[in-house]
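For this depiction, one protein chain was excluded, whereas all remaining protein chains were kept in their positions.
Every chain is named by a letter (A, B and C) in the order it is written, and numbering of its residues begins at 1.
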């Protein structure tokens, strides 16, 4: 058995938890400003999923970049790749379901895993204009297995109903997504407080595990809708010593993953 | 005035006549087994149309191949090009009308400039299966200025109505082509006997000039429909000495252009 | 459209004059990468008005144009400063109703541009099904059924920009434009095909003979290009891989300054309206020290 780490931060726990979702047969594409997913991909490949195919920065097939530094679509991400994937090929593989896995986050996430990164308020005259749907407007509709992450688990992020559906999650729940002909969908939500999945029938978001030191009450108080709570709520599996070492020394010695916590102090 | 050639063959007259249709601002793409058009493009560029843009072998933008040898889509055609035109770009320029000029021939040509290279007889169980529509199935519908050439001016080639429309000419004549939203269309037909164009209103094929030694009666006898005959029928403009020299010594010393006359003795 | 082997080299000012008030301008740029920002600054100084800016990923150049009052409408999938956060001028202008954001998913916007590039009235995608994006603009995206299977897809109407503006590695005088290692992002690939006019700024103008020795790098043919401008570091503060990295310091300075209207105005005065030449701009944003710094990718 691998030795369990004692000293780790919540960003590290999130990276490790996400990394463990990736399988050796997966083909994973990363998007913009995605330090936590990129660190997780690199970690998965360095540990349990050596065969994982990463289209780094959406271009470099099976690339081996230096430790994280610039942004996550930077050309430095393509280093030592086997191919610069033409973007038409990327889109055809995404449409066709060859590239099946994608990670994203957003300003609002609702109980059925729909995500909003477009506006708070009315579209035409928004209270807050957000950056925009970008890749999530595609990936939610194109049958991806979606992993959602967020570093701000608050009632402002987790809302009953998103103001705007930038990303198609399970829509109105149940078989709504299936009826529209969309396959797969959100698999897991990894936050700074806990891990959640979706109840298979209703597609309602469900607590899966709590990060160390976080209580059920705290999570529910920070969630803007009623979470499904299973009978047993295990703690989130802790990282191993080796995972933490790889992350700190090899993959992300500059701590770029912590950029995603701007304004929100890390905790664990 | 350039000196007129006295000694030339019909293949050379056809190449020169076609060459003179090209303008310096044209962008011309060549197809498969197209020695006469390719020789004409090279000749036009070497004489009156130095600015002509040739996408050689459908790939090599502004290429300068060696004298004609292999086939007309051969990679040797790309020599000294400025760009290997990606075929998606080629198709977008063809669709969009940036590439406006195309030369083609076929087994049957009718009085409205429709061309058949698919079947003689019924499609499903043809009397003669021909090679197929290939590029002409596209170019006729995509607004090209089309130049038709054939080395076999006979009633079998020039028919009242093609058995199969592989290439959209003026369809049923008049404004039929326009009504379908198709622009441009066949401009000229250059054969081993004469040059023909299309009467602007009816779009009916019309004699334009006779090659040396060919009579009006002979052309009409070799044409399977009633040709429009204008009042004055000039002789086809003869080549210049310089054009013939370029063709024989520089562009096509191997006489690849004569390949298109297999079985049909050249005459002029 | 220019189809001739003419000399198309001009100055930034001459090139900017090809963009007219009210034009739809396709502006290249991928986050912190490859954007014709020297030309964008020239458009701002020339006081262009009522532009519709098309970018796949809207970035710093778009935010400057909005802050300078040049823009009426944005067509994009996202607008931000990548890891440096929100594009505040954009955010403020949309929240105030001064600028309209026409938002698409990426493959919807690509399909609109490809339809334009192909002279087709529309193309289809499955992207965006189930989102609120499709209902935003019934004149350009609409759900239709496949005539063979009945399956629902999103029809995306053709988009033909008036002008595309791009920055690349090098070109000859005729407008054969080369990229290293090759054109990667689709804006460089699709914008020149879709737009009516094409303006390209490059690090270096080279001989036509050199292009013919290396045709594998050519991404845009001369017959589709109307203007070529030589502007070394013409993408700054964006990167031009592998020549130079993006300028973190200037991105950060703008991200901070642009939090307020006053800060934005001061930034524009200092770095865009102030310098009268590109050299003066480069000097003001850090001069030789900065130019040496961005040659290192770290």
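Brief remarks on what is shown
Everything that follows uses one rule, which is that contacts are C-beta pairs under 8 Å (C-beta built on N, C-alpha and C of every residue); 3 or more make two chains touch, one makes a residue touch a chain.
A quick note: this is a predicted structure, and the numbers were derived from the prediction, not measured.
Only one of the listed residues, C:70, C:117 or C:155, touches the absent chain: C:155. Considering the full assembly, B:76 is the residue among B:76, B:152 or B:240 that touches the omitted chain. Shown as candidates are C:119, C:161 or C:234; the residue that touches the absent chain is C:119. Of the listed positions B:27, B:52 or B:171, the one in contact with the omitted chain in the full complex is B:171.
Interface residues of chain A with the unshown chain, by the touch rule above, are 24-27, 51, 53, 60-62, 78, 80-85, 89, 91-93, 95-98.
Where chain C meets the omitted chain, the residues involved are 118-126, 139-140, 142, 144, 146-149, 151, 153, 155, 157, 181-182, 215-216. The set of chain B residues touching the chain not shown comprises 32-33, 59, 69-71, 73-76, 84, 87-88, 91, 94-95, 117-118, 123-129, 131-135, 137-138, 140-142, 164-168, 171, 177, 180-182, 259, 262.
Everything that follows uses one rule, which is that only the chains that are shown with their structure count from here on.
Fewest steps needed to get from chain A to chain B, stepping only to touching chains, is 2.
A simple rule picks the central chain: find each chain's mean C-alpha point, then take the one closest to the mean of all protein C-alpha atoms, which gives C. Computed from the mean C-alpha positions, the centre of chain A lies at a distance of 59 Å from the centre of chain B. Mean C-alpha position of chain B lies 41 Å from that of chain C. Per-chain Cα centroids separate chain A from chain C by 29 Å.
Counting partners per residue, chain C has no residue that reaches two or more other chains.
Shared interface positions of chain A, defined as residues touching 2 or more other chains, are 88.
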